[in-house]
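Just one protein chain is left out here, and the rest sit where they should.
Right, chain A next:
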Amino acid sequence: MKKKFWDLFGKQKKKKMPALQNIPDKLHAPLHKKVEDNVSTIKETLGNSFDIVSRSFKIGTEKPVSAALFYMEGLADKNFVQDFVLETLMLDVRETDLGQKGSKTTDFYTILKERAVTNGVVKEIKDFQTALDHLLSGDTVIVLEGYAKGLSISSNGMKDRGVQEATSQTVVRGPKEGFTETIRTNTSLIRRRIKDPNLWIETKKVGKKTKTEVAICYLKGVAQDEIIEEVRKRIDDIDIDAILESGYIEELIQDETYTPFPTVYNTERPDTACAGILEGRIVIIVDGTPFVLIVPALFVHFFQSTEDFAQRSDIGTLMRLLRFLCFFIALLTPSAYIALTTFHQEMIPTQLLISLAAQREGVPFPAVVEAFMMEITFEILREAGTRMPRAVGSAISIVGALVLGQAAVEAGIVSSAMVIVVSLTAISSFVSPTFNMSISVRILRFGFMILAGMFGLFGIIIGLIIMVLHLTSLRSFGIPYLAPMGPFIPSEQKDTLVRMPFWRMKTRPKLISQMDMEREETQSPRPPEKEDPKN
């Protein structure tokens, strides 16, 4: 068949894959009544992996009942299993002669479940699939002779990193704690900050292979029900093998993939997550990563830092305005330099033009090429700086600063003005409190440089118009991305470009939380009124 030109852009036709056969049907089968059968099936299914611990034992003295216990070494807390499960069943139960002489019931299973196991979370298991799920999450599973069901006892005791300082979004003033890889720790960090019964946390398991726990936290009554429902639906729709980081979820639930702008906010800071929840936004915590997601995420959110609220409002406002300024500096400086020096020399002050011309004297490349060279060099430096082993880190600064900056200028390959432009751009892009917004600026910057190289300032303006049109078309979980600037909501300007004092921010964001709008009633502080001296 002749291939058409259009086919180049289309999707490849899917080949039908035979259904995977490696999940045996017996997994869905109920547990066996015989303990040995259960033991062998579970061991077989797990391929006799060396980290599975199975212990067969007998309960009771007069009419001993066979039982077996499983747990995964390293996932389950060994001491806990030892002290509170095995010891109870093997020693204490025997001593009390439970369920034997003179006992009212002979249902040994129920007695075990209701009276013998002294643990908070105990669940009944009926088939192998559930048994394995629990086993692989760190629970302890017990099967009894004569019962086609088992018990799962929560014994999760995985090692984790502990709560440490957040490294990606640092502040001068504000809490230093950061989220960890363990979802329980992360939910507790949020609970500790919001002691409200309306803080609801739902969990789901996502990922066919990884079965990663995903928690959806929101403030019931503040968050919009439709958005919660949408988040639930989108997460339920995920059908993927593995979720190893919240970025997987982010990409699978965001409104628009083909955009340089992030529509899901991620943070490592519990206080930021709590602020989001209190505004009526929804936090998605994924087990195994310290980065939690916050939706809906609007354009302005990426310019806010928790420190804006920790510092006084005037300082907060100033810092925020600076960030918006830096966004444009990082986005447009190289392209403006290209446009002005190659198309619009009349717009540069004479003295500056002369000194620019003097620097460019002897530089062999056009300004566009020079700018691209330097920007790409900087990107290489940055990428190398993040990926390289810590031990050789100092080499980067020597190579970057000395060789590429100074030597390149002295050798006449680039002009020193270009070095200034690139460094200004680089510094400005680090001002952004969120890393993913600075990534989008990085991507767009190159587009603007190409446009500036071809059409000068006209190109930059065309690019800006396209960018703004694109921004207005974006939605984050149904909320317009540019809100509250487009659509313009006057009452919400209090926390957009500026950060008003707290007693002026009385209402929650209108579009995000449509219920329970009133946030506070605090009045502006005033000096106490003087008492009348006559009284």
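The rule is short, and it goes like this: a contact is a pair of C-beta atoms (placed from the backbone, for glycine too) under 8 Å apart; a residue touches a chain by one contact, two chains touch by 3 or more; residues count from 1.
Keep this in mind: contacts and distances are computed from a predicted model.
The unshown chain of the complex is recorded in UniProt as "Spore germination protein KC", chosen from "Ectoine/hydroxyectoine ABC transporter permease subunit EhuD", "Spore germination protein KC", "UUP1 family membrane protein" or "Sulfurtransferase complex subunit TusC". Residue A:358 is the one among A:244, A:358, A:407 or A:468 that touches the chain missing from this view.
Checked against the hidden chain, the listed residues A:367, A:408, A:426 or A:512 yield one contact partner: A:367. Among the residues A:218, A:343 or A:378, only A:343 touches the chain that is left out of the figure. Of the listed positions A:60, A:262, A:405 or A:456, the one in contact with the omitted chain in the full complex is A:456.
Listed by residue number, the positions of chain A touching the unshown chain are 5-10, 341-343, 345-346, 350, 353-363, 366-368, 453-456.
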